[in-house]
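All protein chains but one are shown at their positions in the complex.
Each chain gets a letter, A, B and C, in the order it is written, and its residues are counted from 1.
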């Protein structure tokens, strides 16, 4: 698109900035990327590295540099040891990757607090101070952190990914609808959700933004307007890693067989910090809304009304002994020919962080590719990665995946 | 295609001929169709009756006439009472639909025996006699039965559907590859599998043939040649009703997330006559092959070799107390990022006959539509109905379903 | 005990009075008892009818007469039809047992309301009126109902069983501790929970009382004193029918293997009126307390402190499509040698009413036997029937069962 000679993608250093940098997903990603760069592991779980897609001009794994924001001071090595305990990281890796981990940790800056930061241990005092400044000052600080990171490492750009804990559910505000009004509100110094400020700071500075959480992020129309104005791509919300992935992979089957789902009940247990936060009512509510919406959307017959009889509920319990291993039981009660009632039940036992980390790496590659190709606005082709995609038109996982393949089929690998 | 004025599809009486006419699927279909015709039940489980598809010019439910072949003499009302016991048919229906049932039963003719008909109670002596005649005579008899049925009921055509018990697995024979050689073999009076003779008789007489069983049917190339020669459509094999449906709906999810499936074990329990037959080694082998093939096909990455490490097995046990209620447990062991091993398990509890019967009705409509539209050869767009589709190119249920929707999108409803 | 000649137990007509007479358990019991009397069904589920125990001098099934209290006017035949729909009663039974059902229904009297009777449809106006009278008047009315029932049918006695819906949880009151204070409170006309009034009326009038619900019933010490004073037996609380039965059968195994249970999570779905009532917070709380207490009691090592790390929770969801079929999923996370973490999960699918009804019949026989033998106070040997036994010393199902067998071993069958 530009006429000057460009460095080949193989040599273009790129940043990946993780908001929630000391959390389980970020730590898994950091050590996993380190291992990938050293060829210690095959790229299992990484769609962009499969034989059919690897020839697209992705930024190679060894050209990514990591940095991030966090509100806690907890050592990265403590997070890594927890992952070793959970049988996610091999025991020798924290030591073997100590230099790589330390390089990452040096690029972790104080983050923005969500509300009072309730329930968090080891809060970074610098985060508390930062969160008392005006929104405009906070945005400026985030952008300064990123500029410094890019300058120090010689990076072409940085993809910003939100992996923070779930924020409490927020009532819609009028200023979120129109960029001018949001700008005016920011000018007046009115507080905004942390995730919105991250999204604003990223898009405003021409950086791609990925929201892997159920938090607000760039969902408000005002942020969409900002992304278009700056010509920057963004996507989200809420990574589709486990139970919802299964739901949106299975529900289309019931639809395609004209079977009538009477009830779809889900019971989730998780034991990590995410689970502890979800014990709080408001935070849980935000999470559950996305799970239910996807199901109802898929099961509604085109040309007909939503099924009023569908009974669905997702319960979440905190079970500390499970640690990062999320176990979900789903029960599907459905009616077939002659009104006969039948059932399907499944138990999913997986590590949330292990399922999420490669999706974040894939999204970073997709976001960087889109930015490089001059695409702006919501990346609708990434819908298969999210519980509540900002765009994409369907929750059916298989259709979402096909849309991604179709998009990638149109990408001409650089010669 | 013809120039004479045709009767509208709404008034065109059509035959549906069930091979295995007294079995559980046929009985469920017969009473269910009777109930549909009387408006007693909504069309749950019938894809061709969903709002999005019902405007295509299907033969209406009340224009279908039922007939069939069977090798047993067992009363249809005895089969119906078993379904009442299994809570599949409401208790009052056998009496309320006595006339309809009796009309069907009068059109049941002696069928062809598979091998010695081992393990079958209540064998029809006429079937034994028929099976001792030459293949050509057997084919002629089948065709005579259908001609008589159509003449008596004034039918435009009859769709032949194979629902018989699973035949023992057969070694491939050279004459199955070329129609001329098959004809020569038939002329010489060499015995052939019953399902092949049904397929031959149907296609040879210009009737559409649907093989809902794992039996040979029209799978051999010689039968494909016959279908093309006569300009008749056919499809099969082996209805995808339960566990395999789930497998082919779920396996694409693992593939699309680049997760590495290490093991997919299935344990099936069933208590009906189908289960009793599957206790015999050769019969079980025929059934299981289709289940495994579908899984391996989906999980193989394009551009790469089949996964040599995939360990998959399906065990089948006969559990009489379950009757027609099939219960299957599947365990999927898979590897994600960092080599982490995770698992999914599910239990499917459904009535095989209730799941199968509406698929047969949908297939009858699709086969009749294809014949009316002058289509010949394998109906590749029906692949989503079968465990081992004769054509279709993929086992991925969602792709198969999209192919069907695409086909139907191209059908112009008759004005 | 008396010196006059007595009628043999085979000819002694006895009453069984069901509080909650039109509910699902009572209806199942009523039609099931009718079928037992006619020899239509074997006594499956009835411990007192097993070969080893049947020779004890129980009141024979055909000598039991049914009556009851209810606050609703709903027809018994409507309840019976619901059970037919749920595949619990064979379709022909409501008609074939119409006389028997009608005989029972004629002996159903207006019951006492719990609080405002919230959420109940078809309230009996006579129940509303009765509930506005003083506690002493209500007690007198209950006793008058029983006296009339016994006189009309010529019964030796009547066992009173509480099967009403779950009451809201109540704070302890001082007058419940001492009979004199309870009497004074009743004299002052202060309202009391309905289940307490039933218990008082029964014990006060020399009738055995069985509380099959989590409601208060005869749990307060004042009622124990009344039972001793009148020389009457009683037992309860809360029938152990499904998930808790399993828990108290399985937890001893973990204890006996010195395995350390880290978490025991239960997720219950039910769709009957019981489930609808349990959606209300206070009512659910009363139910869940009993489930958790039993587990902790069993898993505590003798000689050691309760395990502070045990994480247990039971979630209940109302799933209308399940009707009377309760489905529960339990997940047990436990630690063995070397700190290795392992898991057990189970799914229980059973009809609550079918599981409960025979326990009520067994308890009626046990209570009548105890009364006849002159036993008074809590029947500790019935602990295996209850989630929260009034006495018995252990929640371990197998020990409870052994205590029952030991008790019955000491009963000399009447010659």
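Following the convention adopted for this analysis, a residue touches a chain if its C-beta (ideal position, glycine included) is under 8 Å from a C-beta of that chain, and two chains touch if they have at least 3 such contacts.
Computed from a predicted structure; not experimentally measured.
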Residue in contact with the excluded chain [from C:15, C:32, C:94 or C:135]: C:32
Residue of C:81, C:297 or C:343 touching the missing chain in the full complex: C:343
Given B:153, B:169 or B:333, the one touching the chain that is not displayed: B:333
Touch with the omitted chain, as defined above, among C:295, C:355, C:371 or C:390: C:355
Absent-chain interface as seen on subunit C, which is shown: 28, 32, 35, 41, 43-47, 49-52, 87-89, 245-246, 249-250, 252-253, 256-260, 301-304, 335-340, 342-351, 354-355, 357-358, 384, 396-399, 401-402
In subunit B, positions touching the absent partner: 262-263, 265, 267, 269, 309, 311, 313, 315, 317, 319-322, 327, 329, 331, 333, 341, 345, 347
Touching residues (missing chain, whole complex) on subunit A: 87, 90-92, 347
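The rule is simple: only the chains that are shown with their structure count from here on.
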Per Cα centroids, the chain farthest from subunit B: C
Whole-Å gap separating subunit A and subunit B, where each centre is the average of the chain's CA atoms: 44
Per-residue overlap in subunit A, given as positions that touch at least 2 other chains: 345, 347
